[in-house]
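Only one protein chain is missing from this complex, and each of the others stays in its spot.
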Amino acid sequence: MIEKEKAAQQTTNSSNQEVKDGYEQHFKVISPGRMVAKRFFRSKLSIAGLYMIVFVFLFSFVGPLIVDATWGYEELEVFKVERIADMVSTADFKGPDGKTYTYYDKSQTLVYFKAPPSAEHWLGTDTSGFDILTRLMYGGRISLTISFIVIFLETIIGVILGGLAGYFGKWVDQLIMRIVDIFACLPGLPVLLVLSATISSIESIPAEHRIYYMMAFLTLMGWTGVARIVRGQILMLREQEYMLAAETTGISPMHKIFRHLVPNTMPQLIVSATLGLGGVILYESTLSYLGLGVPFPRAAWGSMIALADPSKGQEILANYPNMWVPAGVLIVVTVLGFSFIGDGLRDAFDPRMKR
Amino acid sequence: MGLLDKWKNIKETEVEPGIDHTMYLTLKEERRISRENSRIIKQFEREKNRKNVPEEEYLTQMRDPNNVVEFDNLHTYFFTDVGTVKSVNGVTFDIPQGKVVGVVGESGCGKSVTSLSLMQLVQAPQGQIVAGSIRYQSRDGKCYEITKMPKDRMLKVRGKEIAMIFQEPMTSLNPVFKIGEQMDEVVLLHEEGATPKAARERSLEMLNLVGIADPQKVYNNYPHELSGGMRQRVMIAMALSCTPRLIIADEPTTALDVTIQAQILELLRDVKNKINGSIMLITHDLGVIAEMADYVVVMYAGRIIEKGTVREIFHNPKHPYTIGLMRSKPSGKTKDNRLYSIKGQVPNPINMPNHCYFYNRCDRAIGICAEEYPEMIQFTDTHSAACHLCRNGGFMDTNSTKEQR
Partner (left out) sequence: MENAYVNNNYNDDILIVRNLKKYYPLSKISIGKKRSYVKAVDDVSFSIKRGTTMGLVGESGCGKTTVGRTILRLHDVTDGQVIFDGMDLAKIPPRKLRKLRPQMQMIFQDPYSSLSPRLPIGEIIGEAVKEHNIVPKSEYRSYILKVMHDCGLQPHYYYRYPHEFSGGQRQRISIARAVALKPKFIICDEPLSALDVSIQAQIINLMKDLQEQYGYTYLFISHDLSVVEYLSDTIGVMYLGSMVEMGEKKQIFDNPMHPYTKALLSAVPVSDPDVKMNRIILKGDIPSPVNPPSGCKFRTRCPYATKVCAEVAPKLKEYESGHKVACHLYSQD
């Protein structure tokens, strides 16, 4: 009854109003924010990705606080866990009968490091007696921070240069794209290795500062991809009719680039950024693994895996998986998580996406 | 009231900017809708995906053997995130053999969805035919119930016996294949024993028939290299290349100028006459309807509000909406005064009122209009309308409406 009255009222109200909006009567819609969330959560993978990343972040940034509060130690606390380890040495010798005999010598020693998982040290301790779980947390802090900062810088540089190149075309495009070409045709890893090695060898740079240089290098190597994506998209979008429309209204080129064009490259940017995050973590790991990244007493996931370097002996690789497998798992989880989220976000932020 | 006066009358408070008056669904409502949708959709999809359906299940009898298609109380709903959109809500009409049936109505009233239902092309899974039947008399004399027909069987009918000219040419042409490849494929698929060479000839001939300037060139073009009008003509050529028994033309000439339009309409009529086929013609252009159609169906908000022969509809429209439509069209006579326009907009398709859907825009509404939905009232064998004003055989005085405004 109330509805009918309302409708009747509306009709009378509208008689002098040319255009009346009938759509709005008893019409409920999903709020824009919720729509984004709905599109994001529609895909099971993006939910999984979200869980993974939330886990990794809590682990790296909240974990250390908890450890500190409950057990009261930090990253560089050395634990001497005494345990008795068997030491078996073998040797061959030739017996007087001409046969070869193997000689076993079994003795026992007291070791303090490389403790196996236990109630106090869930993942055990490493070769220096640091608690592995705690180190994983601090390592995560560094790895995640580096990758976020690098990606952020990369995207900004890439968007600005790619945007200018795509929009202005002609010599601007030529110039920027040739620079991009130069950077892109450098082989990434070798160059990074050389640069990192150079940095490490320069005495005047303190070891803690190396990480900043590394971030700068990673950014320098990475922005070209973003610039290419943005330029390509903009070249395509520039021909769209709404850009002609923007041209007719006479707004300034900067407005056109950064309000009309760049937002429309968002889907590609999000995907490339999330994939890039994973990539940077992997690069960082590689460098750390090769001893060129984060310097020793501080942990990074890559340097933790590096402990298992087979060139330094098979022992850790074979006998102490607790020292390197967790770091590997975390890297995989983070990289996968970011790319799942990237896919989800791309779909979620596309306002045209219905399903 | 002049525009300036109107401007002055709007006070800041009236158009308070920051406030969005839209009502948003609560999280609970949203969840309930999703849950219900997935339940219903699952049920329908299970029914649809059965294998090896025996033919008896979808064989049926036509009400009138002269009809090619009979829509009977068709309901096609879309189960969307914000609720159920009743796009087609009880539509009943026939397409007789050898005739042209024109369908007109407000944008969004369900014209395209009606035709897509007939083709079994409603966007699944959210779009489902929930009730009613569509009977189709095939070339071999059998009558099929389209709503129950299995998908693989439908493939044989679609394209070959029923051809559709889609509303948006760009979305129905594949951008990565050349026009020629796409056209040849249609011919090869539906015509038994067609050789690639014959198919090519047929395609070129069809392109020529729809008035394309340089068929050879267009044959080798990609869809994006053509102008809007050319794409539309390619679609038409494609649809007609298999001499279908029923042509569904969904706004076939919107992007064309009148001379090409005339040519296309002529072509449609030719194809139809040659094989005594039928046409379902959906368009906004009343001129095209007047010229082509034998019967006219006027739809509003998912229902038929008036149907009849073309003369009945044009000379003696009964429903206020139809009358409004007829008067909205500019013509030489209305020269200097303002055009008549039906004020307001269609009610929201999700929460349809239970009274006449046209009530909020109707300038002749009476008390009962706000209470119940009007029945279809029959005037002649062919002419009927759904309006309370037409009840008890009381014919509405159409002239008095014209005096208003």
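As written, the chains take the letters A and B, and residue 1 is the first residue of each chain.
One rule holds for everything that comes next: a residue touches a chain if its C-beta (ideal position, glycine included) is under 8 Å from a C-beta of that chain, and two chains touch if they have at least 3 such contacts.
All values reported here derive from a predicted model rather than from experimental measurement.
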Decide which residue listed in B:Met62, B:Cys143, B:Met326 or B:Met376 touches the omitted chain of the complex. B:Met326
Thinking of the whole complex, not just what is shown, which of A:Thr70, A:Ser201, A:Thr249 or A:Ser311 touches the missing chain? A:Thr249
Option touching the unshown chain, where B:Arg63, B:Arg311 or B:Arg391 are the choices: B:Arg311
For the full complex, which residue in B:Glu36, B:Asp214 or B:Glu372 touches the chain that was left out? B:Asp214
From B:Met119, B:Met149 or B:Val288, the answer for touching the chain not displayed is B:Val288
Which of B:Gln97, B:Gln263, B:Asn351 or B:Thr382 touches the chain that is not shown? B:Gln263
For chain B, which residues touch the unseen chain? 2-4, 6-7, 10, 12, 15-17, 19-22, 105-108, 211-214, 217, 227-230, 254-263, 266, 284-291, 293, 310-311, 314-315, 324-326, 328-332, 334-336, 338-342
Identify the residues of chain A touching the omitted chain, counting contacts across the whole complex. 18-19, 21, 24, 32, 240-242, 244-252, 255, 259-260, 263-264, 266, 351-352
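As a working rule, only the chains that are shown with their structure count from here on.
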How many angstrom lie between the CA centroids of chain A and chain B, rounded to a whole number? 50
